[in-house]
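In this view, the complex is presented without one of its protein chains, the others remaining in place.
Chain IDs A and B follow the sequence of writing; residue 1 opens each chain.
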Amino acid sequence: MSESLLINICIVILFLPLLGFTTVVFLGKRIPKLYMFEVAILGVALVLSIIVAYVKLSIYNTKDIVAAFTWITMGNAPSQGVINIDLGFKIDNITVLMLFVVNLISFLVHVFSIEYMRGDKLYTRYFAYLGIFTFSMLGIVLTHNLLMMYIFWELVGLSSYLLIGFWFEKKSASDAAKKAFIVNRIGDIGMFAGILILFTQYKTFTFDVIYQQIAAGNIPFGSNAWLTAAGILIFMGAVGKSAQFPLHVWLPDAMEGPTPVSALIHAATMVAAGVYLVVRIFVMLTADAMLVIAVVGAFTSLVAATIALTQNDIKKVLAYSTVSQLGYMVMSLGVGAYAFAFFHLITHAFFKACLFLGSGSVIHSMHHEQDIRNMGGLKKKMPITYYTFLISTLAISGVPLFSGFLSKDGILAGTLAFGKLTGHWLIPIIGFTVAGLTAFYMFRLVILTFHGEPKDHHKFDHAHESPFVMSAPLVVLAALSIFIWYTPNPIGADSGWVLKNWIKTPVQVVPNETRFDFMKPSTEEAKAEFHGEVVHSVEYTETMHWAHYPAMFLSLAVAGLGILIAFMFYQWKKLNADKLAAKIKPLYNFSLNKWFLDELYDMTAIAGTLSFSSILAWFDNKIVDGIVNGSATVTRFVSKMSNLFDTFVVDGFVNFTAFFSGFVGLSFRRLQTGKVQTYIVFVIFAIIILLMFFKPF
Amino acid sequence: MNFYDIIFYIFAAITILSALFVVTTRNIVHSAFYLLFTFFGVAGIYVLLGADFIAISQILIYVGGILILLLFGVMLTNKITNVEIRTGTVHMLPAAIATGIFMGAVVAVMVWTEWKSELSVTPLTTTKDIGHLLLTDYVLIFELLGILLLVALIGAASIARRDKE
Partner (left out) sequence: MLHVGLTHFLIISAVLFSLGIYGIVTRKNAVMVLMGIELVLNSANINFIAFSKFGNFGLGGQVIALFVIVLAAAEAAIALAIVLNIYKTFSNVNVDEIDHLKE
């Protein structure tokens, strides 16, 4: 299989969902059951992506395949020379793994939605939106330059707006869609600024060319500060898209959309796009940028975990857990554990999608009940859902034998090493705390939903297991949450093929003085490795080895503690959750109300924007309109003057002419008296004049 | 200054003064009588010019015919309520100016022109010679005048006749 064939298959994979979208949009009303076409297309795309992944990871393992074409040539920009803007694909290991993940989850969500959305009156349009979303996401994954990524970034934002606000007649849903889009846009401003800094300096958008330039010493505007700034600004896009603090507020509200949408977008793919972006620009991040990223990620995960403790809506708990896990991924990238971050992205995609679809199954069978305080005892009624949900919860809590444990463990080890090497100990502390909190609230969710006695017997009686099309995806995803697919060693991921062969941390290209010490090459030979091997210092590798076992034991301990406490509160009822909540009521409220961040934003940013816009409106009304009205008044005045002139002068002149000729005529009319005698007098006068004239005497 | 000139000036004065009163009097009958004196004056001037037959014809025709006719006209065309018949004037000022200037001009012409004048000898009585001329040199006009008079007679009678009821 040649490279060009691979590229062509990727192009087909990219455009298949778009084909599905256009077909369903234009023909959906006329052909019934056209959504099956959409689902089939996704199935084909999935198969193709599996083929591509297999080929790439086996045959072309160490080679990145790039295919590009020049889109715009600006030949004569003054003082810039020739500027070429290229578009194209870059296929490396990260790409094909993401392709597989995106296509698989998109396909499973399509299948799940066949049953979940049945009966909805906009059924066909839903599948069209899923198609355009998949297309946009694949565009982000496949691209090799920042411009195309930005284009598809915005397309993903649009698709998520359409999908979140799918039930747009509900005000809360349309508000949530607007919120998502606007908050994303705020992050995109930073991303755009970062892209522009890079473009100004390097005259190109292509990743590889930029990195080569940086490696050769060409720094934006000649200062490391600008390089750091560029990195942080592009990270802003990830802050918006991946719901990091402070732009995380849209993601919980986005639960207004249908649950399969939440599974697709907010668990597995779109929010992962932010992390994917940081993965792509990892090599150009300076130490300061990485520190900022780590802090943002850590803080986000802590905030989200504390909020998730008290939430009562099943989807909100999962949403905050997503924010928290995304914080984990970002934090991991910030501390330099590149491979574990991406690994966690993959495992998180699978188990979080399973959790969301499982909650969708519960909601569907409980007739759209979402409050977990009204559920309970569903274990007996919905076994498949229960067991898949349980497996995913075990994965997210970091219990061994599951995929989540492998990736989380690696991240925590990375933070420990980072703390030891740089002295920023707060980050690992936060990391482990969040791990414990995660285990607690996830098991709280499971116990309250599935264990114990049903609280609402009416709904409980009607609950039933979901049909095959809904439970099959759950089974697939739960299966993928088990360790065996990733490594043969259940407690150590380093020896597995994923981390050893597939995901290779790339070489940093930023100048040496801007890197963390542990990321600088320690020997000359290590420095020269191209395309693949991590050039971490020897010190880093040793520290990571040191950190491995302590991290593992510590994470096991906190996870076990969390699960234990959850059981004590909710299963065995040894401790009373409500009493505790009453005792620490301020904290409880603070957590329940999402740290009052939405209210804070309302008071500051939104109020500020509204007042600014009202100032602008005043300006527009009074001054601009005043100018326009003033000019209109001037025109009216001028025209009135002109009217006066016309009436008095011009008309006066004309009237005078008429009057004058009338007057003359009237005067001369008196000559016509009709009397012969008058005429005789005239004759005599004439004779006299003739006499004068001819002077006969 | 001989007798001839004095007579001439007397008759000239009569003529012109009478003519002046003809055209300025309000009373029609007075105007007619001043016309009578004018005719007499003109006849006198004819005599001074040696045209005795013409003078007699003037008196006969003008005074005896035309003036009587004019008086008839006056009487027939005015509602006679009293003896005095008044009438107005039109255009006095412009007409006065015009005729004044005209008179001045013509008089100036008459005075300043070098007339080639020779006194011709006229016979004492011109009747015989005029009659002779009428039937020899001017016979055509004579005959035509006869016809003209006939036509005038018929015409006047037909114009002035009363409509048949």
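One rule holds for everything that comes next: a contact is a pair of C-beta atoms (placed from the backbone, for glycine too) under 8 Å apart; a residue touches a chain by one contact, two chains touch by 3 or more.
These numbers come from a predicted model, not from an experiment.
Within the full complex, the residue among A:102, A:437, A:463 or A:684 touching the omitted chain is A:684.
Counting the whole complex, the residues of chain A in touch with the unshown chain are 672-678, 680-681, 684.
In the full complex, chain B contacts the hidden chain through residues 1, 4-5, 8, 12, 15-16, 19-20, 22-23, 28, 31-32, 35, 38-39, 42, 45-46, 49-51, 53-54, 57-58, 61-62, 65-66, 69-70, 72-74, 76-78, 87-92, 95-96, 98-100, 102-103, 106-107, 110-111, 115-120, 122, 126, 129-130, 133-134, 137-138, 141, 145, 148-149, 152-153, 155-157, 159-160.
Here is the rule we use: only the chains that are shown with their structure count from here on.
Here the spacing of chain A and chain B, counted between their Cα centres, is 131 Å.
Contacts from chain B toward chain A in the complex involve residues 90-91, 94-95, 98-99, 101-102, 105, 108-109, 112-113. Touching chain B in their complex are the following residues of chain A: 675, 677-678, 681, 684-685, 687-688, 691, 696-697.
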